[in-house]
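Sharing a structure with you now.
Omission of a single protein chain aside, the complex is shown with its protein chains in their original locations.
Chain IDs A and B follow the sequence of writing; residue 1 opens each chain.
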Amino acid sequence: MFKAKVKPEVLKELVEVVSILVDEAKFTVKKGELQIKAVDPAHVAMVELRVDKKAFEEYKADESELGVNLLKFRDVLKLTNPGDVIAMEHNEEKNQLVLKVGNITRKMALVDTTGLSDPKVPNLNLPVKVVIKAEELRKVIKASESVSDHIALETSPEEFKITSEGDNDSADLVMSKHMLNELDCKEGARSLFPLDYFSNMVKAISTSETVTMLMGNDYPVKMEFSIAGGNGSSTYLLAPRIEND
Amino acid sequence: MFKAKVKPEVLKELVEVVSILVDEAKFTVKKGELQIKAVDPAHVAMVELRVDKKAFEEYKADESELGVNLLKFRDVLKLTNPGDVIAMEHNEEKNQLVLKVGNITRKMALVDTTGLSDPKVPNLNLPVKVVIKAEELRKVIKASESVSDHIALETSPEEFKITSEGDNDSADLVMSKHMLNELDCKEGARSLFPLDYFSNMVKAISTSETVTMLMGNDYPVKMEFSIAGGNGSSTYLLAPRIEND
Partner (left out) sequence: MFKAKVKPEVLKELVEVVSILVDEAKFTVKKGELQIKAVDPAHVAMVELRVDKKAFEEYKADESELGVNLLKFRDVLKLTNPGDVIAMEHNEEKNQLVLKVGNITRKMALVDTTGLSDPKVPNLNLPVKVVIKAEELRKVIKASESVSDHIALETSPEEFKITSEGDNDSADLVMSKHMLNELDCKEGARSLFPLDYFSNMVKAISTSETVTMLMGNDYPVKMEFSIAGGNGSSTYLLAPRIEND
């Protein structure tokens, strides 16, 4: 059983965060929260997300799973206006999600969840921690897009650097410790990442002011940020690209 | 003879209403009003429109006919800014419409009217009447577009329903009598319509707050709405799509 009312912007943000990696996802509905975990088809990146029932206007659920076509769901959410409240209900018999906005009822067929991945989040020891304004990340990916197709994250005890190097051009962001919200780094670390994934992740972080980045040397990066006005959180995990020197 | 001054938004609305069905139309200019009637090339829909001379800043006309290429006319109207007044004059000798906005003069060749249809509006007995907010229609067509390519209008003495049914999905608007401006229905009626026509019609209703819908069972629908700030009115007539049950 799943029955809830929610402001459309909460669902829009959630769909935005997950749909950069997959077109269909399993929504795991629990008594107290909604969870989504997904890995992209190329197995380069993963997303993990939870939204507390407090983010909803109303929320009533037993444990259940909904297979959602995110592209179709996004189209339905486009029908809403600011100030609307969406009522959602799972019709288990027909495996439909029934959405109501104003006088409109929209029934959306759900996807079979057995085909949807249920990724195991790996246990990683990431020794470096940086807390940075999301706005700074957005600026550096914009500057990097015309330069190269990868990006390097580099930390020392004193500063955090994001660098993109092309054949003749380069773009970089350099932030010393006092310009960051937090920098916790014992010894230097550097990893290279595909720009397209990194860029999509940064662009999907729409409401969180800061991002917590956990890193290592030639190791994945973990990006944690809040969603749903602080009533939820999300984590991206992105595999490094190994440099051939 | 035809000579007039008018705010561009009046002409823009008129062109929008007619151009969803035809690219060229005959403007029948009368002493007291401007009339347009047109039927679409597939003979599925018809529009009938009149704008009173009160909608114009100045209006002087004998009875005459102008063959207007609506696409070209729309391009000329795009040159205007809010607050502009367009002066129009029919140059009968050259069969041109001469338009002046500010210091710009734009002469537009007219189309031969003999090739343009002059549809007869059929005399229909449509027993059901619904008066509904245009905004509600806009919402339901938006919700229906991803679901199916047709739409059903259904009335009972108690409620009015617009339904779109796809293979697995559906969208509908249900409005009970008290939520409508008017519902006059003795016995149930239902007709099916092509969504693209219905949708274009609803989208072209831009300034009228309400739409009066006249319907029957497996019968055309007539949609009446005001234009030109109440100084004109327009009617769409749309043929039903016969269901194969």
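To be clear about the criterion, a contact is a pair of C-beta atoms (placed from the backbone, for glycine too) under 8 Å apart; a residue touches a chain by one contact, two chains touch by 3 or more.
In this text, all values refer to a predicted model and were calculated from it rather than measured experimentally.
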Could you tell which one of B:106, B:129, B:161 or B:177 touches the chain left off the display?
-> B:106
Where the complex has a chain not shown, which of A:75, A:89, A:172 or A:196 is the residue touching it?
-> A:172
Chain not shown, touching residues in chain B = 72, 75-76, 78-79, 96, 101-109
On chain A, what residues meet the omitted chain?
-> 136, 139-140, 142-143, 146-147, 168-175, 179
